[in-house]
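Note that this complex is displayed minus one protein chain, with the remaining chains in position.
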Amino acid sequence: MATLPNVSNQPTAQAARKKEDVQLVSVRRLMWLRFKRNRLALYSGVFLVLMYLAAIFAGFIAPNDPTKVNGQFVSVAPQGLHFFDTEGDFHLIPFAYGLESSVDPATFRRMVEIVPEEKYPLQFFIRGPQYTILGLIKTDIHLFGVEEPGQLFLFGTDSQGRDIFSRVWYGAQVSLSVGLFGVFLTLLFGSIIGIASGYIGGIFDDIVQRVIELLMSFPQLPLWLALAALVPDNWPSDRIYFAITIVLAILSWGALARQTRSMVYALREADFVTAARYSNCSSWRIIIRHLLPNTMSHIIVIATTSIPGMILGETALSFLGLGIRSPLISWGLLLTDAQHVRVLIQQPWILTPAIFVIATIIAFNFLGDGLRDAADPFAK
Amino acid sequence: MTRYIVRRLLQFIPSLIMIAFVGFVIMELPPGDYVSNYVRGQSLSGNRDAATQEAVMREQFGLDKPFLLRFADWTFNLIRGDFGISLSTGTSVRDIILSKLGATVAVSLTVFVLSWGLGIALGVYSATHQYSKADNILTTISFLGLGLPDFLIALAFLVLAWRLNGEVLTGLQSAEYIGKPVSVGLILDFLKHLWIPVSAVVITGMAWVMRVMRGNLLNELGKNYVTALRAKGVPEQTIIWKHAFRNALHPLIGALSQTLAFLINGFVITSIVLDLPTIQVTYMTATQGQDLYLAGTILTLIGFLVLLGTLVSDFLLAWLDPRIRFS
Partner (left out) sequence: MFKRLLFVVVLMLALSSTVLAQSAFNEAPSLAEQVAAGTLPPVAERLPAEPLVIEPVEQVGTYGGTWRMIDQNNELGFTLMTAGVEGFLKWNRDASGFRPNVLEAYEWNDDATQLTAHMRQGIRWSDGEPLTVDDYLFWWNDMVLDENIPVDPASGTVVNGEQMTLEKTDDYTLVFTFAGPNPLFLENHSRGPWNSAQSIVPAHYMEQFHPKYNTAVTDTTELMNRYNTSTRLHYPDMPTLGPWMVTSYVEDQLATLTRNPYYWKVDTEGNQLPYIDNIQVEIASGSVSEQVTLRAIAGELDMQVRDIALQDVPLILESAEAGNYHVIMWDRGDFAWPWLMLFYDLADDGLEDLMYTQAFRQALSVSIDRNRINDVTALGLATPRQFSMLPWAEEFQSPEGEALYEEWANSYIDYNAEEAGSLLDSIGVVDTDGDGFRERPDGTPLELTVTMFPDDTKVSQSLELIQQDWQAVGIKTVINIMTWEEYTTANEAGEVQIFAWPSAAGWGLLSAPSVWAPVEGVQWAMAGMNIGQYYQTAGAEGVPAREGSMLAQLQEVYTRAVAATTAEERNAALLEAYRIHVEQGPITIGTIGQHPSPVIVGNNFHNVPEVGLVASWDLGYPGTADPEQFYMDQE
């Protein structure tokens, strides 16, 4: 019986396929390919990169000076940009209305009314308050804004009349970097010490465990409190910032070390480790070349989940009045301002920074998930 | 095995003394002490005579004695069960802690059971139904939970609860039930107050457990032995629960060491915001006011619970994983 020829099995077809499909793909490229497949993680990564960029260029993006106190615009609701004016006319370039403030005599509440005649059109690359980028470049050009005496309060103002929109971006500078530096320190200490401790065992392990226990048996928040209370109040704000970062890191490296150690405990008896030992690999080499890659994915997950922890930790410290202090701005400080009944009921716009905190943390978590999935390219 | 346990228990003692010592030192480091805080507060509210009492008060509280002497005194009394007195109220520290232990454990235990129970269960479900709709929803909820600070939710819940049923539910009991003997009404009232802190904290606590569980289980399910088991025809449920799950629990067990301490030390800010009569709040107030013996005792208690928790978690690890041997 005649069968149709199976073209795909003929030698020429096979050879052709061989040339196209088979490539040497490095592990790293595999990881990247897997990572790209996870849309959520990819978008989160992009989002975070944008956030960090925005933080670096906070001065450029923010139309106002975040520390400028406006006595007459205290606790003002968001005053945005309008395309249509009060008479229903359309303006191609959106504008902000002039604002007039008054006090309600019955409740002493600040009321702000728009002055329909005064329109301040949106301008790009406008000159505004001076700022520096990364402490190096001084300039006063802002991405957008309105001319004086117009006011642009996209997210409203806080109880001191400061523009929340601007404060969010300046706050990002501190909060995002605290997370990054803190986690970097944590990773450095935690993973290496944890793995070493788990692998070497014995007295070294005992000592390290005692130290970690000592560190971790302190209740986290009160230890933060105690350590942060040690930071003298009269240090300049940037020194306080670094001290707080270190304080946050001191407490978390122990946790990472413990978890890595418990994983290593399990791996220690694994065959490939035994094999490496029998091949005369030094302990150090075993740690770096064999144990570390195998625990890598877990370390990465922990790292990316720690960053949010740091951000939240900074929030908690600020709430207690330790941590970042005025006139520095951080998301923690902004959230502390929101921690009032009057905000929840009357001035909900002061809660806007919470959205950024949540979004950033969610993004870090998706990213961490994606990285973890990608870091183990041979998993399903 | 017994020798190991005894060895570990004995190691508690120097650790605890170290913890207490460091704790006391940290509390003494900021300038001033309880008396100067008290005098400042009184002077600022107009009590002109407080400043003249400063030296006398210090003597009365024994705060003029050198630090090491005070610490040694306190350690010796600790063995006898005398934990000192709270400088601000004069009540014995032991009485204070005991009176709050019940409420603290009740809230913390509920939070723990719910967070871990829900977290583990939902984490397993999420991992086994990866990328399904339910998984995505659960993942989003868990991320939300991770991103929200619990004290912010607590305040929001409080205001929400008030809007919904017209009662302000701060603390754990309404005024008419405080200090009264247990009754059905009291329990119902307690539950009514309890759900606010519990839900605020469980949302954030469960999220973490769920994520780690999901991540670990996914990891395990990708491993070779799972493929091997599947190839052998072992039913999926057995693979999950009898094999992968136990391995996935490892890092969580490691975290368990903190849990015992969490019982009297977790969700501090939420407790403060909601004015719960728990030990956490007492500890914060004591530390901020430099109420030395109260803060020091609670600190040591927490330290003890951490050490105990570590011991328990190490045993659980060993029980779970036959590959672990104690060196």
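Which chain is which? They are A and B, in the order written, and residues in each are numbered from 1.
Please note the rule applied: a contact is a pair of C-beta atoms (placed from the backbone, for glycine too) under 8 Å apart; a residue touches a chain by one contact, two chains touch by 3 or more.
Just so it is clear, the model here is predicted, and its values are computed rather than measured.
Trainee: Which displayed chains make contact with the chain that has been left out?
Mentor: Even though it is not drawn, that chain still touches A, B.
Trainee: Touching the left-out chain: which of B:16, B:63, B:78 or B:96?
Mentor: B:96
Trainee: Of the residues A:135, A:202 or A:327, which one touches the chain left out of the display?
Mentor: A:327
Trainee: I'm checking contacts with the chain that's been left out. Which of B:63, B:158, B:209 or B:292 qualifies?
Mentor: Spelled out, the listed residue whose C-beta touches the missing chain is B:158.
Trainee: Among B:44, B:184 or B:231, which residue is in touch with the absent chain?
Mentor: Of the listed residues, the one touching the omitted chain is B:44.
Trainee: Could you tell me which of B:52, B:224 or B:237 touches the chain that is not displayed?
Mentor: B:52
Trainee: Touching the missing chain, which residues of subunit A?
Mentor: Here the touching residues of subunit A are 69, 71-72, 74, 103-104, 106-110, 159-161, 233-234, 321, 326-327, 339-342, 345-346.
Trainee: Name every residue on subunit B in touch with the hidden partner chain.
Mentor: 30-32, 36-40, 43-49, 51-53, 56-57, 59-60, 85, 88-91, 96, 99-100, 155, 158-159, 162, 166-168, 170-171, 173, 175, 178-179, 272-273, 275, 277, 281-282, 284-285
We adopt the following convention: only the chains that are shown with their structure count from here on.
Trainee: Compute the distance, rounded to whole Å, between the mean C-alpha positions of subunit A and subunit B.
Mentor: From the centre of subunit A to the centre of subunit B is 26 Å.
Trainee: Quick one: in the complex, what on subunit A touches subunit B?
Mentor: Those in contact with subunit B are residues 201-202, 205, 210, 213-214, 216-223, 225-227, 229-230, 255, 258-259, 261-263, 265-266, 269, 297-298, 301, 305, 308, 312, 315-316, 319-320, 335, 338-339, 341, 344-345, 354, 357-362, 365-366, 369, 372-373, 376, 378-380.
Trainee: Going by the contact rule at the top, pick out the subunit B residues touching subunit A in the complex.
Mentor: 11, 15, 18-19, 22-23, 26-27, 29-30, 139, 143-144, 146-149, 151-152, 155-156, 159, 208, 211-212, 215, 218-219, 221-223, 247, 250-251, 253-255, 257-258, 261, 265, 268-269, 273, 283-284, 287-288, 299, 302-303, 306-307, 310, 317, 321, 323-325, 327
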